[in-house]
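Can you keep this structure in mind? I'll have questions shortly.
Up next, chain A:
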Amino acid sequence: MLHLVKKDLLLQKKALPIVAVSLLFFAVAFSGAGSVGLVISTLALGYMLVYDAGLREDKSDGNKLLACLPIRKSTVVLSKYVSVYLYAALILIGNAVVRLAAVGLGLEHYTFPITLEGAVGAMAALTVIFSIFFPLIFKLGFLKSRTINMIVLFVVVFAGTWVLSAVAERTGVNPLEIEPGPGVAFVMAAAVLALLVGSYFLSLSFYRKREF
Partner candidate 1 sequence: MKIVLSNASDEPLYLQIVNQVKEQILRGELDEAEPLPSIRSLAKALKISVITTKRAYDELEKEGFIVTVGGKGTYVAPMNREMMHEARMRAVEEKMAEAVAEAKRIGLSLDHLKQMLDIIYEG
Partner candidate 2 sequence: MKTTTMTDPVLELVGVSKHYDGFSLRDVTFSLERGYIMGFIGPNGAGKSTTIKLILNLVKKSGGQIRLFGLDHIEHELEIKDRIGFVNDDNLYYEDLTVREMKNVVRGFYSKWDEGAFSRYLKDFNLPSDKPIKQLSKGMKMKFSLAIALSHNAELLIMDEPTSGLDPLVRNELLDILQTVIEDGDKSVFFSSHITSDLDKIADYITFIHNGSVLLSMTKEELLEEYCVAKGGREALAALDRGKLIGVKEQAFGFEALARREDVAGTGAGIVMEKPTLEDLMLYMTRGGTGHVASR
């Protein structure tokens, strides 16, 4: 399975410069967003990376190749889910590097901070978003699902930020800065995990039925 993840990375050799530039761009663009900056950056760049690898693969009929090789469909699906977290780790490191450089150069208010809440939030948001994306991707392929998923991404990000700021205005409290109690945190984590697992099985069932 790791071969597959490595393959996705190899496929993106060309995209890396663009991703690096985008990373910088988001770091600056959302510098005012505080911890949330990391979440947005992770979501956007995660989407870019997953889709770049996926589109390149679809273009070369990569799925057909994988279907001809002795690889379990479950392995293929799993590798895509795993790759998301690999990208998240890379994005985190990238942002951390940018932040450190900014701090070192005295430009820290041009980038957003790296915080634990931000990292956890980024992972959670990524998990939720891709749990929604992947079943569609495995059913329709990257090409056909791109438009729908892009819309979903925008809706979630903007609606999400709108809802959060609305709540913050009404109650005077920024929901993102509330430290959830361990009970709530546990429930939230379990929900996200359940969503992830459900998504995996749905993706697998769609992928198994696909014809190449």
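Inclusion criterion for the candidates: all candidates are chains of the complex that A comes from, given by their letters.
Here is the rule we go by: contacts are C-beta pairs under 8 Å (C-beta built on N, C-alpha and C of every residue); 3 or more make two chains touch, one makes a residue touch a chain; residues count from 1.
Treat the numbers as computed from the prediction; the structure is a model and nothing was measured.
Per the touch definition at the top, the candidate among 1 or 2 touching chain A in this complex is 2. Within the complex formed with candidate 2, the residues of chain A that make contact are 3-4, 6-7, 10-11, 13-14, 56-57, 59-62, 64-65, 67-72, 209, 211-212.
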